[in-house]
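Shown here: the complex without one of its protein chains, the others still in place.
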């Protein structure tokens, strides 16, 4: 059983979907993505939760240049694969109510992107990692540029150039590392085995950090994000916020910190501080946003800032918290954007100040919205809590004042989320919202799935956490050992 | 025997799910019956648990499943029922059941009947988790969960934007406290490697050196921050009066009897740490006393019947914290119990009054109701006497125990406490007199509709009145010939109660006489002012004397918070968005882009199209290269 079938099924599916007519393409895409999810679940059942890499493949690609197609799944990748395969069907289902032009191309691009991101999450070869990293950018560029809002071209070009510029730095870093390896390979184990000086490590660290920080995004590299989230079509926003930004976090866990532990250790305080500033800064900005989508975009910056801070704290609870929170943030943020999509499709506006009293006319919608809000503000027994608890704990282990500042997110998050909920759902209904109809059909299904996941993962987080526990432990341990050993000399 | 314990919280949860799903489909009577019965059964099971603890003398611990596991650190989803939580269980399910019963009558005509019962059941579920959790994280689940239910129930009539704001305010203020609680948990994880009560308390004596005081002070201060949020103490108390926007049964259950006492429960639970942190207990006592006085001052002039009770609750909670601060754990906990009885009774009674006068809450428009509402009047009278601390009603015993310990701690604090008790007695009788005596001051239509409430409302009132009268029997001090049952019951947790009042100064009997005398004086003054002179508070449009106005406007605390916290934050938010983000950071990013474009605009002018110019440049270039290679 190799991982290849998991990685390339969506790619084949993408080509197949192109053959369908526009009306039936979405059904085909949904079917394929559900099969892919089933496949991922099958892999999870076969997966032995220890630190080893499983289902590995290793084919020569351009062996003369030391490039191999090496991929495999360990605990960390397993969670990412789950995140990816779980969200894509939900995202496809969530865009069922949009009648996109050239729908077959639209869904084919989504599936293509899924494939590329799966390779990112499983690649064990630096070159393969970089290629798939860029390959994932192409489909989202077209999704945003072709099906986006009014300002889509300008915004999408900015997004593309910004992230692309960042990843070029990563390419530099990868090539530099490649040149340092004794056997001239891109293999991740060879990268891990390198012993570079602090100066070399610092340069590589910043090269990688730029790429990952822009992708996540970490303050102050975030300004592409609110615009892009606002202008992209809902499915694009969900792909970006739900899955793609996790590529940055994953990259930091797998490709940055273990490769350059000393460089990381040296600059840790800077990046952690940036992440924490981002939390408070984005939360504060979210206070007064009128556009619902933009508000969620800023809240997403805050939440990802916390994930990043936990990763940079590099403790067991920080990285494990980041793992579970990546999954949960994906679910919650997709739910949030879907809620906004439902609202803006019905009311033809996203201005929160024009709304009010929707809870009265659409009680089922109100319940789903509330559950997602609660998941987002990390109420215990919803999925958001576990992650925030572990992440904040790791922040505390690093520094109590940073923990207190990062902890403001639980207060500020409650403020802006409940403010939004109040503006949209509570108060008197007005002429605009009076005609709001309650959710039906696929909307009910999507929100139902999301709400069930929110509660289920809040009560039984271990189902996911035990997958990555051993891998994270070993990774954290090995990096800390390297730092300790270096400190002795 | 142990395996029924998980049923206690599960039953209300089941009630929540059934009522939540069937809120529109099921008939109202069935919803009410399900909602109340699950609580009644839970009450039965709680009695069972109580009896078991009593017979064995050992706490019951049940591990349900492993909730969070990261490396070697685990948080089990586990329950612990000991002497402390057993009593809390009885209060929550017992008083909770009565309030559910009451709600069947009270909420009968509300469109959201099913939703109401679902929320109420959910609240009981979370409250039970809070007191049954065997570690701080499970406690935190309940802690935040009750906050959520409080949010949902305060904003129950969410179409009113003010009510929705009140709900939001309650949630956010609670969250501020919760952050303190959460960081305290992190500290415990760091220093004790565990969050379970037993392990943490076992490891507390193991800390050594100068760190002990430092660490424990920090932990206890943070826990106390959590408690100030949940239990509405200075500076986080302003949400509780606003929380009266919720339906009255909610005010009785959540904002009087159970949730707001969670802070006291938490500190009593953690007393091992508080005992070793004298700095914190000092702060607790001071904040408690300050809150008690401050809230009582505000309550003196309020005209909304529920607002009076709300500030009275804040004030009584202050008493409980005072008790905790001076080391009277039993006394505080005793006051939690008696307060649950009489304050629930008073709120439910107020609800009955509001029900009778068609939703009016302003006492200036009531009066003379005792003839029309005899049961409500008599039960509320019991409650009022109990809260005023007049023997032999329950409030006297609990309040007196706290005051006696306070006297040992600091006589000045004792006297301030007595003055507060005087205020309490005054504003409570003021409320009673304004509501039930004199002439009816409402409209004719309201007068026409005046009626005693139905049995589902009056039965809980009567039961609670009986409890308010005799609840003091739980812990009659030895000096009055009692057995101090509660103190003995809690001995395994708090150790032998300190003997109070025998070390010189005024003897215990004297202290009792002082506080009772103060309460009676206030009663008489209220009688003269509001019955003999029939002095009705002035309308909002008229001028008030300065002090009265300050008290009536709650010392402008809300406005103060608005000016120094909310508005600056909003301004910062706009500043960050428009200036820092849009112009600053994004300006820089866009500047990079437009800088490239602009410089290319300039450079492309070199491309003149004139071939001669190109060749000229080429020649210059070649010469430059030649010169360069000659030179170097």
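General remarks:
We just call them A and B in the order they show up, numbering each chain from 1.
Everything that follows uses one rule, which is that contacts are C-beta pairs under 8 Å (C-beta built on N, C-alpha and C of every residue); 3 or more make two chains touch, one makes a residue touch a chain.
Convention: contacts and distances are computed from a predicted model.
UniProt lists the omitted chain of the complex under the protein name "NADH-quinone oxidoreductase subunit K" (options: "NADH-quinone oxidoreductase subunit K", "RNA polymerase subunit sigma-24", "Sulfate ABC transporter substrate-binding protein" or "Tryptophan synthase beta chain"). Here the chain not displayed is in touch, across the complete complex, with B. From the set B:439, B:604 or B:631, the residue in touch with the chain omitted from the display is B:604, counting the whole complex. Considering the whole complex, the residue from B:65, B:555 or B:616 that touches the absent chain is B:616. Within subunit B, the residues in touch with the undisplayed chain are 604-605, 607-612, 615-616, 619.
To be clear about the criterion, only the chains that are shown with their structure count from here on.
Every residue of subunit A that touches subunit B in the complex is listed here, in rising order: 158, 161-162, 220, 222-224, 281, 284-289, 316-317, 320-321, 356-357, 359-360, 374, 379-381, 385-386, 389-390, 392-393, 396-397, 400, 403-404, 407-408, 410-411, 414-415, 418-419, 422, 425-429, 459, 461-462, 465-466, 469, 473. Subunit B meets subunit A in the complex at residues 66-71, 73, 137, 140-141, 144-145, 148, 151, 155, 158-161, 164-165, 168, 171-172, 175-176, 178-179, 182-183, 186-187, 189-190, 569-570, 572-574, 576-577, 580-581, 585-586, 589-590, 593.
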